[in-house]
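For this view, one protein chain was removed and the others were kept in their places.
Here is subunit A:
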């Protein structure tokens, strides 16, 4: 009888410890992800020095909840890997928002509901830029660099494309690794092949 109690108590102990560790792990991951996202955003908008006589306008966007790879991939019309070939001049619309166009030369399509031709360059409209002595800084917008290799999730806008979930929808490819942020992982740094596989699986599930 005593022996049975020992086994039961031992079993209960192991189960409790397992549960507590699982719970603690989950909380830790959530906490770490949040901090990594916050840090990535801070890096992304690190302000450059403002030349004298320039006006700075800052914009903050409220984004839809759950910026997970699954939601971002399902929302996108176009998921593509490619190279940034051109970063255009800034321009503004009638509402006073400043944008610039980024041209991406596609290398591989993962989702293409808008039937973009395989060799056609893709124009992406991105918040931010400097126009007429106004520096328009969009705190949640993705940033692109000339010749950057990117993995992007794009939505179809009025004429061109835009990055879905803003900063969450653009990842950089460096040394065969995909780098960016999402809500389930925080900071992403993953082998390109693994990331591709994950995205293809998500699209396939829908």
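As a convention for this text, a residue touches a chain if its C-beta (ideal position, glycine included) is under 8 Å from a C-beta of that chain, and two chains touch if they have at least 3 such contacts; residues count from 1.
We adopt the following convention: contacts and distances are computed from a predicted model.
Selecting from "Peptidase M10 metallopeptidase domain-containing protein", "4Fe-4S dicluster domain-containing protein", "Nitrogen fixation protein NifU" or "Oligopeptide transport system ATP-binding protein", the unshown chain of this assembly corresponds to "Peptidase M10 metallopeptidase domain-containing protein" (UniProt protein name).
Among A:35, A:85 or A:189, only A:35 touches the chain that is left out of the view. If you put the missing chain back, the residues of subunit A touching it would be 2-3, 5-6, 9-10, 12-13, 16-17, 20-21, 23-25, 27-28, 30-35, 37-38, 41, 55-67, 75, 92, 95-97, 99, 125, 127, 139-140, 155, 157-158, 160, 162, 164-166, 169, 183.
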